[in-house]
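A protein chain is absent from this complex, but the other protein chains hold their places.
Now for chain A:
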């Protein structure tokens, strides 16, 4: 019994691994993923220019700030802000990266959560130069060089942040979005493969000799397990390769958190795959020809696409919103949304457990239902089978 399932699963794995398209597809995915991480990280982490608003006396340092920052490899664009309050609002909104106020010798900088180290360094240099200039102007013979240096090094820019610093927030979001893309593509790809495999066996009629040897549930389980293992391995390889490459390239500075996210992603992939595979298999068993596959799969793929679009939109707009939390608990959305929330660190443990429990229950229900449809429809090669007929036929003991 179990051996037959394993023999079937092994054939699925071998068939996939032997296909050149699979290997090429995996390699291309890794490349695309790394490129995505590189682009997104730079896109989210810093804009092409660091925008600094200058207000009051600080407007005087615009020129030296740009020069100093450039020498540190940071492009800064400056603008004059008339009202410091308005400038603070712009910082809060993210229109400005920093607002610099005060006299050149006592600069204050306001940022949202943290200040770029290069910007801080540049501002410090400016302040110290200003302080040094003042000291040199009032230089008397009694001053020791050590005191001068001590006074100078004490002079630093005064940094204020609107929120607690979270230097990894942007990267977490990128990792979460990458995970959403990976999970979506993998679920869609391998779910479709399950359906296509079912249809292939039906359309080539090979299913008849297979079912003379094994029970329908063995055939279905073997196929789902085999393709699931392939999908899991592929996801792990793509994820790990992307992680290592991105970390090596310096785009990812939180490899440990990203690795944890990947492991969570694999866990949710397994649950999500089982959920969708049951539906894909049942849908595939209803048709007898490859040409009809797309039509019958459309409702299932639509749900996946919807999940993907929702996940992407919600994560970028309101990662901590109530809607995101509620949707991430529901079975069709949980496999993609919940691991993304885990990546962001915004999911409480009870919600994770609840979502997993709901999804497991849904998997059990769908496996039962999908298995019945599959059993009832798999040997019907006389055109499209209606779900109701398949259910009725599948519930008969045979």
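Here is the rule we use: a contact is a pair of C-beta atoms (placed from the backbone, for glycine too) under 8 Å apart; a residue touches a chain by one contact, two chains touch by 3 or more; residues count from 1.
Here is the rule we go by: contacts and distances are computed from a predicted model.
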What name does the UniProt record list for the absent chain among "ATP-dependent helicase Lhr and Lhr-like helicase", "ABC transporter, ATP-binding protein", "ATP synthase subunit a" or "Pyruvate dehydrogenase E1 component subunit alpha"? "ABC transporter, ATP-binding protein"
For a quick check of understanding: of A:39, A:150 or A:206, which residue touches the chain that isn't displayed? A:206
Pick out which of A:11, A:82, A:160 or A:384 touches the chain that's been left out of the picture. A:11
Which residues does chain A use to touch the chain missing from this display? 3-4, 7-8, 11, 15, 200-201, 204-215, 379, 381, 396-398
